[in-house]
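For this view, one protein chain was removed and the others were kept in their places.
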Amino acid sequence: MTDATADTGRAASALQQALARPRILVPVLILVAATVLALLAPALIGNPSGINPMARLQAPSLANLFGTDQFGRSVAARTLHGTRISLLVGASVTVAALLIGVTLGLLSGFVARVDAVLMRIMDAIMSIPTILLAIALMALFGAGVFNAIIAIIIPEVPRMARVVRGVTLSIRERPYIEAAITNGARPLRLLFRHVMPMTAGPMLVQATYVFSAAVITEAILSFLGAGAPPDVPSWGNIISEGRTLFQIAPWVVIAPGVCLSILVLTVNSLGDAIRDQLDPKLRRETR
Amino acid sequence: MRLTRRNFMLSAASAAVASPFVIRPGFAQSSPNVIRSKVIASLSSLDPIWTTAYITRNHGYMIFDTLFSVDEGLNVKPQMVDSFDISADQLTYTFALRDGLRFHDGAPVTSADVIASIQRWSKKDNLGLRIGKLIGSLTAVDARTVRLELTSPFSLLLQSLGKASSNCCFIMPERLAQTDVATQVTEMIGSGPFTFSAGDYVPGSKAVYVRNADYKPRQEPPSGTSGGKVVKVDRVEWLFMDDVTATNAMQSGELDYFEEPSPELLPVLGALPGVTLDVTNKSGVEMVVRPNHTAKPFDNPDFRAAFMRMLNPVEHLTSYLGDPKYFTVDGSVYPVGTPYHTDAGVITFNPDEAKELLAKSGYNNEPIVVLQATDIATNRIFSTVTADQLRRAGLNVQVQASDFSTMFARALKNDPIESGNGWHMIHFANIATDMADPITSRSLSGAGDYLGWAKDEKVEQLRTAFLAEGDIEKRKPIAADIQVEALQQGFIFPGGTFYQPHAYTAAIKNVVSAPVPIYWGMEKTA
Amino acid sequence: MIGYLVRRIFAVIPVLLLVAVAVFSLLQLTPGDPAQLIAGDTATPEQIQAIREKLHLDQPPLVQAMAWGSALAHGDLGTSLLSGVPVTTLIAQRIEPTLMLALLTIILAVCVGVPLGTFAATRVGSLIDRLVMLLSVMAFSVPVFILAYGLVYFISLKLHWLPAQGYKPLSAGLGATLNSLMLPAVALCGVYMAQIARVTRAAVIEVLTEDFIRTARAKGLSRLYVLIVHALPNAAIPIVTIIGFGVGGLLGGVVVTETVFNIPGLGQLAASAILQRDYPIIQALTLLFAVVYVLVNLLVDLSYGLFDPRVRVWKAVNR
Partner (left out) sequence: MNMLPANPKLPLLAVENLSVEFRSGRQWVPAVCNVNFSVEPGETLCIVGESGSGKSVSTLSVMGLLPERTARRSSGRIQFDGRALETLSDAEMTAIRGRDIGMIFQEPMTSLNPAMRIGTQLAEVVRRHAGASPRTARRQALEMLERVRIPDAASRLDAYPHELSGGMRQRVMIAMALMSRPKLLIADEPTTALDVTIQAQVLALIAELKREFGTSVILITHNLGVVAEMADRVAVFRAGEKVEEAPVVELFDRPQHPYTRALLAATPRLGGGSWREGRVLQTIDGAPSPSVMPAPADAGTALRASGLGKRFGQTTGWLGRLAKPIRAVDGVSLELPRGQTLAIVGESGCGKSTLARMLMLTIAPSEGDIEIDGQATASLRGEARRLVRRRIQMVFQDPFASLHPQMTAKQIVAEPLVNLGGDDSRTIDAKVARLFDLVGLSPAMLGRHPFEFSGGQRQRIAIARAIVLNPAVVVADEPVSALDVSVQAQILNLMASIQRELGLSYIFISHDLSVVEYIADTVAVMYLGRIVERAPRAALYRSPLHPYTTMLFQSVPSLDPNARRFGHRIAANELPSPSNIPTGCRFRTRCPFATELCAASDPALAAQDNGHEVACHYPGIATQDGQARMSELA
């Protein structure tokens, strides 16, 4: 058995073990279902942007499962397409925050010279309220899903970087890292082979929180009129536009509102479950 | 003509959110003689010459007075002016002020104040600027009489001085009117029916106006912005809040008056006991789509002609207003109810013709950039519908959304379309009086000096002729010719007129109909 | 002590400087021009340019930055472009509601979050623990505006317990203020409280496994006494840390909450200033929020010494 297969084997069995736990399995299934629905949305359901003002604000019916909005667009179609946006935003922000945050965090935790400077910058970003920073960035970039993603990434990076830095600092002091140094590991190997794998767990947990924070922030930005362009059917946009309609057409906001809350709840629960799974102390206690 | 800014301050932050629910009445008791009104936007600038913001204009009407004003039928009437005289050659105007006009600091209104105010206004307002170029002399005949001599006739002079919308020629004390036009006047001393309570002012949130006991109103009944400005309450409090929040406040008795509620809320407000929905701006607001003539393919007249037939404004206005009783669709560049309104040359929705013209224009699926301001409801909704309709008509549409400020800067900058930062189409909601004639309506400028940069010699010649013509009946055919040419050339797509009612409680009586919200004449019963 | 404090405060300066530079550059790069907004679409380029000159917007960014910086050094936050009112006045007018809202939210979040988390920690794995965790993850997952709507619907609309909007200043009496802020504070504190409860739970669980807890129990001290006197103070550092960190999110949440509940505070001011490109207000408010955040976290850092005497090493060294 080569090293690679051993590793894969171990990872696979860890995955199997994790999936055997309902606390992890259920959120993963929900996420998979949401992803499949999102991917199939164009095939499953009509155009989310096609307007028909003459059929506006119709109550839910068989033809329009969740009714129509003020443009006569299908709320069901918009909500389903909104899943794409929310998942896209969540996933891209998470991946980007991971890439940047992990790089900065590792660098900061490993190279004392850049640590002070990097952390001051991270402090500065964190000291500006997320929403305010994101609104300002959206004013700078203009409305757009991609721009919203960037505007959300920037405030999320320091959080990820701080977590990774903290873990790196503590891993760096572990004897097995000293052992690796005495074994002649080059700095890059030390960083990527020895330190980084140990940050994976906390990173993963933090990633789920970044994901849910991103989805919520996107919704709030849309809600404040500073998110994706209005014609993009993001949940935040649908809720934002339907807000004034609540009393005459509550269906416009209920579907996306419920979907949003479920998605975020799912991801957060997944994060909690992974964290408990990784923390032997908690695992022992809660098993 | 200017963008309707009514929704501007109702913007992202403030407008975005509020409870969509209604709470039971009884949280706050209505005080007699105080009107609490939810206004169209947050007031943060006070100088109505310095800025064109509609909310600042409305504020100007509270504390300043004008020489002339317009009645409900948009006819010019003297306001501060007692009597006036126009020379036969239409070059010399003499205005005599009414008796007893005093500023809030007690000083009488003099010719010097009027002269300084006209001068400042004429450096800012678009009609004012035209007049400014024509002024030969502006002198005081005596303390209360002013003589204005023009170098050539300007048929709209009185109308300009009495125009209902920004920038109105408000009369300020000379010392304030001498302020550079680029500098904001912040000391609020006028001679209008209300005084400004500076101590209560919270920029962006609250402004308070107190009845000016020394004001001498005209004897005529109020009509439009003209007539006697008799104030029948002690205080008017302007509050700015989100529309949904305001709806709650209406029902809980915390609010007496609600300017232009979001149309979606009208069914809710209308169902509240005692609440009246009243269209006080009878001339309404015009939806306008303006293409950029300098950007390919809109430089091609065939393409513009195709475009003029692609849009069906019924969908725009239905999406925004819902109930058809709040809008009329009509293809005139002069809104329904304005003096020059005509059917001449009107183009209507015609998808088949549009297809032919589009094919003829050689359109090659170039992306068409529609600007969208996300923080302004009308703009957001109109551009959304336009984009959909243009797509249906076979155009490759890109909606480029941003906040209003960014959109506006981008529109003015007019970068080449190839740069990726240019634009093809922008939406406006202009109040109808701003489009009432071919001069006031900047949309009809063929000089290439306004957004869209339409250039048309014929239109410019017709406008010059229009200005020189003293008789309104003779001006009408000229205006009609302008309309024909402007529509043919696709200056603008006039989408129809809509009317947004104000909502007020049963305690409010005698609301004056005018193009702008008016708080004199209004009564509040206990 | 003083030396340490001075050093800590000096460490804050580069952060604030960075914030100032970042905000300033951000605004310089942002499209949109306050002069255009003021002048309107009918304005001629000359008019816009004239307004720009009056507002000193025509000067090179560096000159503007220097002017802003030197004014700032004299305690002058500048003047709002749109209203011409000094920014300090605007902030003074609006600081009370925000401050009250933030305080009430923090108090609510701490008073509910800490006991809840502690309680869950003593019953790890039990139904109650799971319930607390579920509640907290739910509070974590519902965007503040949805929570706000739900509260307004049930508390104001259905039960008529509290007003749905508006703010009553302290001058109208503390009771009126609290009455008007209770719903917004509850809506705002959801996420914050959940964070505190989770961190408290984790920290207390951690501390309860410590040897000295066993020692305390071996001394014959009761569970409750050990929990409160021995465990909580030792779990305090992560708890106060999350309280401090949460202030950042709180200030952001204020923007949304003030809008939902129509509270004329700094959040509303900030959001509208961004859309109006009223640079001095944005700069001042961002800096103010950053200062608050940094100061709160400085206080949090200093409070470590209160909970863990080991942090007071510097004192021992000087002794």
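A, B and C label the chains in the order they appear, each numbered from 1.
Going forward, contacts are C-beta pairs under 8 Å (C-beta built on N, C-alpha and C of every residue); 3 or more make two chains touch, one makes a residue touch a chain.
Source: prediction; values computed, not measured.
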- Note on the structure: Listed by label, the shown chains touching the absent chain are A, C
- Could you please point out the chain C residues that touch the chain left off the display? 3-4, 7, 10-11, 124-125, 210-212, 214-223, 225, 229-230, 233-234, 307-310, 314, 316-317
- Residues on chain A that touch the omitted chain in the whole complex? 1, 3, 6, 10, 116, 174-176, 178-186, 189, 194, 197-198, 284-285, 287
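Here, only the chains that are shown with their structure count from here on.
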- If you connect every pair of chains that touch, what shape comes out? Choose line, ring, star, complete or other. complete
- What whole-Å value do you get for the distance between chain A and chain B if each is reduced to the mean of its CA atoms? 45
- Item | Residues of chain C whose C-beta touches two or more other chains | 30-32, 145, 149, 255-256, 259, 270-271, 274-275, 277
- Message: Among all residues of chain B, which ones touch two or more of the remaining chains?
- Response: 11-13, 16-17, 20-22, 375, 402-403, 405-406
- Residues of chain B that touch chain C when the two form their complex: 1-3, 9, 11-14, 16-24, 27, 42, 44-46, 50-53, 123-126, 129, 166, 180-184, 186, 202-206, 241-242, 245, 248-249, 252, 254, 375, 402-406, 408-410, 412, 442, 450-451
- Message: Quick check on the complex: what are the chain A residues that touch chain C?
- Response: 120-121, 123-132, 135-137, 139-140, 142, 212, 216, 219-220, 223-224, 239, 246, 257, 260-261, 264-265, 268-269, 272, 281-282, 285-287
- Message: Taking the touch rule as given, give the residues of chain C at its contact with chain A in the complex, in rising order.
- Response: 14-16, 18-19, 22-23, 26-27, 29-32, 124-125, 129, 133, 137-138, 140-146, 149, 202, 205-206, 209, 245, 248-249, 251-256, 259, 270-271, 274-275, 277, 282, 285-286, 289-290, 293-294
